[in-house]
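Note that this complex is displayed minus one protein chain, with the remaining chains in position.
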Amino acid sequence: MKFKLLAAAASSIAMATPVLADLVLPWMSYRTGPYAVAGIPLADGYADYLTLLNERDGGIGGVPVRLLECETGYNTEKGVECYESTKAEGSLVYHPLSTGITYQLIPKVTADGIALHSMGYGRTSAANGKIFSNIFNYPANYWTAASAGVNYLLNENSGSLDGKHIALLYHNSAYGKEPIRTLEELSKKHKFELTLIPVDHPGQEQKSQWLQIRRERPDYVIMWGFGVMNQVAIQEAANVRFPMENFIGNWWAGAEHDVIPAGDVADGYKSLVMNDTGSDFDIYADIQKYVVDAGKAAGAGDNLGTVMYNRSLYMAFLTHMAIVKAQEITGTADISQADMIKGMEALDITDALMAEHGLANVGPAFSVSCENHGGPGLGAVSQWDASAGKWKLISGYLEADMGLINPLIQADSQAFAKENNISERCN
Amino acid sequence: MPEQVIFGMEVFLNGLMAGVLYALVALGFVLIYKASGIFNYAQGVMALFSAMTLVGMMNGQVPFSHLINAVFGTDIHHFGWHLPALIGILLTMAIMVLLAWLVQKIIFKHLVNQEPIILFMATIGLAYFMEGFGDLMWGGEIKKLDVGIPQGINLWIDEATYNIFDYGFFIDNLDIFATIVAAILVLALVAFSQYTKQGRAMRAVADDHQAALSVGVSLNFIWVMVWSLAGFVALVAGIMWGTKSGVQFSLSLIALKALPVLMLGGFTSIPGAIVGGLIIGVGEKMFEFLVGPLIGGATENWFAYVLALLFLVFRPQGLFGEKIIERV
Partner (left out) sequence: MLYREAGDFKTTYKEDNQTFPIKFDRYRYYFVLIVAFLIIPFWINDYWVNAIFLPFLIYSIAAIGLNILVGYCGQVSLGTGGFMAVGAYAVYKLMTAFPDVSIMIHVVLAGAITACVGVLFGLPSLRIKGFYLAVATLAAQFFLVWIFNRVPWFYNYSASGQINAPERTFFGVPVTGANADSWATYLFCLIILTVCGIVARNLTRGSIGRKWMAIRDMDIAAEIIGVNPLSAKLSAFAVSSFFIGISGALFFGVYLGAVEVGEAFGINKSFLVLFMIIIGGLGSIFGSFAGAAFLVLLPVLLKNLFVAGLGWQPDLATHLEFMIVGGLIILFLVVEPHGIAQLWRLAKEKLRLWPFPY
């Protein structure tokens, strides 16, 4: 955790001395292993964004960014090894990209004083900043995703789901079980019937589950899957002739690699998103010029504009904004790990800010605070157009039912606090 | 007829089809175990590798493109051609034969007469190696496999059953195709081993290596042949499963589905693989249908093993396996 600070002149344009300081950003990606299919585009976006910052702007506030990419293969032990090997370099924020690794790292980063950002995954109750001082999961998490999805369905059904039947097809792991409690509460509130259908890892075989769906004919199927489970589910849904427009996956079940293998029959499949996708953003011109054409692209350069690529681009953007905010607050360009946490807690993303950096309307406007590390919890719905080969947003950013979710977050975080003797902060 | 019975029949038929797909994977194991006593852990990875090679050939991918680009700084990905499925399959078969020859020459020739667990370990090492090699050669992204196999609900059966039972059964076209292919494959393999010279030689080697050697059978040739056959079976299994879910790493996990089939049917019997597959397929689907909702679902993984275990308790060598005769 040693961190060299440049002398006095906190002026970030330190051209006088050879730059010893840099902003270290570790990147725990998985380009191999069972989820490599999703992991490869996910790994590219973050790295490309930071390369762009270095090439075009000379870093953030004049201090170059150093990316430490570490391959975890979605494996928890390798995640620990990656964490231990990079933390001494002065890492500012960790993106574990895996719910398992996130749970692992939560106590460790808290003890070591480093920030952790699990955007849209990980431990949902970490949104309670009073208990989880170092953990952030803005702008949305699994419980708000489930609620936003239900709100979308409410809108589709003129505000009432009474008597409707919704099936949750979930990956039989901690990740897949996340929305269950929220959906059970919502089913009591809105009076729809909820059926829970688990799929065993890896989800290569879903015949029984889809036969059950075909028999019971739910009105909607919500999918909480990842990896091969998604591709197989979409194919099986097409096989049993389940109407694709009633099939909604969460944001880890709605990328190009999930729908393309099924071909044209996947047309109409919907997915929750927390950020927009596509290559229409202004930043892509810069990425093309400074990164891809200069031969510095992280991967093969063929994932630009895909859903996962954009998501990690968004992650990088939010990290960039947090560093800028931290630099503003502390007045130095070479921020420390504690400064990074302050920056993240003071984060305020506005539409103007997103447009300024070439990512206009990539996500909702929101701000983070000491108590709320989870952001506004907004989710939108996008739909796959197989003939055009593109995802299109078909709804605005829907709010989640925070009145229902907040007590759940409180209960879960208080249980964690009790087990680990953590007292509340931000008071 | 009560609804549950009709649903039960549908699940039963689908279980049979699923069992056929498992049996396809199990066949590869049986072939190798029968001829050389090696439990080939790498069978699943072979299925993945052969499927990746087929897709790579069909799409005209440059092998090792990632490595070449990283070392030489070039940016090549595809040759630009597209091969028809049949040619792709023939070329992939040639590569699997080459692989069988290499495996025999480099690994198993040196491990003759070792204990079964050492040979098993060697196949594990082979599995690791081929996994890394396959990813390096063709890349880890998901690839769509399309050799023209029809997919989707079979409308004819749907209508016919609807007319009889007032509920249309769902039978996937792919499953029907796979059943036909598996039947042809098993018949061909049985005919091969019964009626051709090489087949008889294979059975001789399976029975007793030394006696086979003494009558002039070339062990090396038989083993390469058996591994090639297993490679072919792996390719067929890889095509069937790859068409369902795309070609990616998880394809190698289908080997785990074949293990209960092997347990039940016996490691050394080809008809045992089929019968075992059918029993496991039906058993796990019916259990999931009947008992699953009561205990929370997702029981398929372990129930197949428990079912096989129950059979083993009564017949420790599997239904059709060779009786283990121990001499003191």
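Worth pointing out:
A and B are the chain letters, set down in written order, and residue numbers restart from 1 in every chain.
Definition applied: a contact is a pair of C-beta atoms (placed from the backbone, for glycine too) under 8 Å apart; a residue touches a chain by one contact, two chains touch by 3 or more.
All of these numbers come straight from a predicted model, not from anything done at the bench.
From the options A:R31, A:H117 or A:K164, the residue with contact to the chain not on display is A:R31.
Touching the chain that is not shown, out of A:E71, A:D258, A:D286 or A:D401: A:E71 (per the contact rule at the top). For subunit A, the residues touching the chain absent from view are 29, 31-32, 36, 40, 69-71, 73-77, 80-81, 84-85, 87-88, 99-100, 103-104, 106-108, 110-112, 123-125, 172-174, 177-178, 180-181, 200-201, 408, 412, 415-416, 419-421.
Within the entire complex, the positions of subunit B that touch the omitted partner chain are 39, 66-67, 70, 106-107, 110-111, 114-118, 120-122, 124-133, 135-136, 140, 256, 259-260, 262-263, 267, 295-296, 298-299, 301-302, 305-306, 308-309, 312-313, 316-318, 324, 326, 328.
Please note the rule applied: only the chains that are shown with their structure count from here on.
Subunit A and subunit B, compared by their mean Cα positions, are separated by 37 Å.
Taken together, the subunit B residues at the contact with subunit A in this complex read 7, 10-11, 14, 18, 66, 69, 73, 77, 135, 140-142, 144, 146, 151-153, 170, 172, 241, 244-246, 248-251, 253-254, 257, 285, 288-289, 292, 296-298, 300-301.
Contacts from subunit A toward subunit B in the complex involve residues 31-34, 36-37, 40, 172, 196-200, 202-205, 207-208, 211-212, 214-215, 227-228, 231-232, 235, 238-241, 257, 260-261, 263, 265, 295, 300, 302.
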